[in-house]
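Apart from one protein chain that is not included, each protein chain of the complex appears where it belongs.
Per-chain residue numbering starts at 1, and chain names A and B are given in the order in which the chains are listed.
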Amino acid sequence: MIVLLTDFGATDPYVGQVRLRLAKDAPGIPVIDLFHDLPNFAVQASAYLVHAYCRDVPAGAVIMAVVDPGVGGPRKAIVLRAGGRIYVGPDNGLFEIVARREGVESCHALEVPSWAAPTFHGRDVFAPAAAALAGKTHRAGHPVPLTRFPDWPDDWPRVLFIDRYGNAVTGLRARPGPAVLVAKGRPLKRVRHFAEGVPGEPFFYENANGLFEIAAREGSAAAILGLQLADPLLIVD
Amino acid sequence: MIVLLTDFGATDPYVGQVRLRLAKDAPGIPVIDLFHDLPNFAVQASAYLVHAYCRDVPAGAVIMAVVDPGVGGPRKAIVLRAGGRIYVGPDNGLFEIVARREGVESCHALEVPSWAAPTFHGRDVFAPAAAALAGKTHRAGHPVPLTRFPDWPDDWPRVLFIDRYGNAVTGLRARPGPAVLVAKGRPLKRVRHFAEGVPGEPFFYENANGLFEIAAREGSAAAILGLQLADPLLIVD
Partner (left out) sequence: MIVLLTDFGATDPYVGQVRLRLAKDAPGIPVIDLFHDLPNFAVQASAYLVHAYCRDVPAGAVIMAVVDPGVGGPRKAIVLRAGGRIYVGPDNGLFEIVARREGVESCHALEVPSWAAPTFHGRDVFAPAAAALAGKTHRAGHPVPLTRFPDWPDDWPRVLFIDRYGNAVTGLRARPGPAVLVAKGRPLKRVRHFAEGVPGEPFFYENANGLFEIAAREGSAAAILGLQLADPLLIVD
């Protein structure tokens, strides 16, 4: 199985071009479009999301993750093994949270062929590697150290993603205890599910991926609160 | 075959998470993303759309439909058999129009496992059930009455959906006769296809799913008329 997480968007042609390459190189292998709306260019925010949204990916699966504003430049292309899964993508921090929480089993360099388009390694470098890894025909490159980002916090009190309902996903792992989350200066109460909320009053809860998330009952929390990507948040224990 | 209709949006990760579950629980079974832009939280509007857009789904197929603002609350999760098809989703009215037009063959409760995320039954309750139904391994729950909504009209003179072109799908079944549909106080003429329309003058027609729909020739009827979801309409026979 090959699982895709990118900031390519679901409506542009880039996912289709990747899937065309996978269909040619790995015919018959299931491909899952898990998340194509990772925040544009936002590697650190995406690093927390990649970890959280891959929790259900089965062991042995190949995860191709691409948020890669430095494509074509000096950053390495890598194959990372962690937590029983195989990650393919840029060595720019996108796998920092995976590495921190799952541990690094191995990290190898991917060669960039001379014909690869310097602006689309998703299609020309990562997809062929993902196909070869899923089909067990990949020849490992040389071992390289994963570039680490030790300054990034274990939990990031920021808005990382705003979904179509206007729910705001945070970089904070859910845990028992906190009763209040402050967003835009407004204290929000904790609920278990949407129907517990009061219409018009945003709240927060543990989302289905283990992160704290802000929402409103049958409304857009982002619109009510004026939330935007990267807005800071505060947990009150 | 498993067919999905939701208000999850095509760009958020929720469809991907459902498909990941289906790939694990029902490998090899085709999955069709039929409609993921059902209007957010709008159960009644979606009920008319679910019926209209499932007309071509083959008998025996499993249809997972989720517009479910009450997820995690007291509403039941059900498996409904109607018109030779198997519907899985919340018992909140989403299948009212299907039941009214196709008749109810049977309705059974779905158990909600204790580990299910209270905000994402699509992934944790409905998808596993759809997979088991498609794979013929589902164990039927106890029979329950489908909750009915007798006050909902057979045809709903409202804008239910606005597509990417700016076409407005209504809750009115198309039929011979009506020559005028009034939207925003403006009488619209009936045509058979777009090229019959006059540029800049919105019109209405029978759409490819048996509903009346409002459009403009190479333009956005919604923008020209200022149409929004739930706007009322009037048919003049």
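Structure notes:
Simple rule for what comes next: a residue touches a chain if its C-beta (ideal position, glycine included) is under 8 Å from a C-beta of that chain, and two chains touch if they have at least 3 such contacts.
Note that the structure is predicted; figures quoted are calculated from it, not measured.
The omitted chain makes contact with just one of the residues A:T11, A:S106, A:T137 or A:Q228: A:T11. Annotation: of A:F120, A:F161, A:F194 or A:F212, A:F120 touches the absent chain (contact as defined above).
Taking the complete complex into account, residues 7-17, 19-21, 23-24, 27, 40-41, 69-74, 117-120, 123-124 of chain A touch the chain not shown.
In the full complex, chain B touches the hidden chain at residues 1, 3, 9-11, 30, 32-37, 53, 56-58, 163-165, 192-196, 205, 207-208, 217-218.
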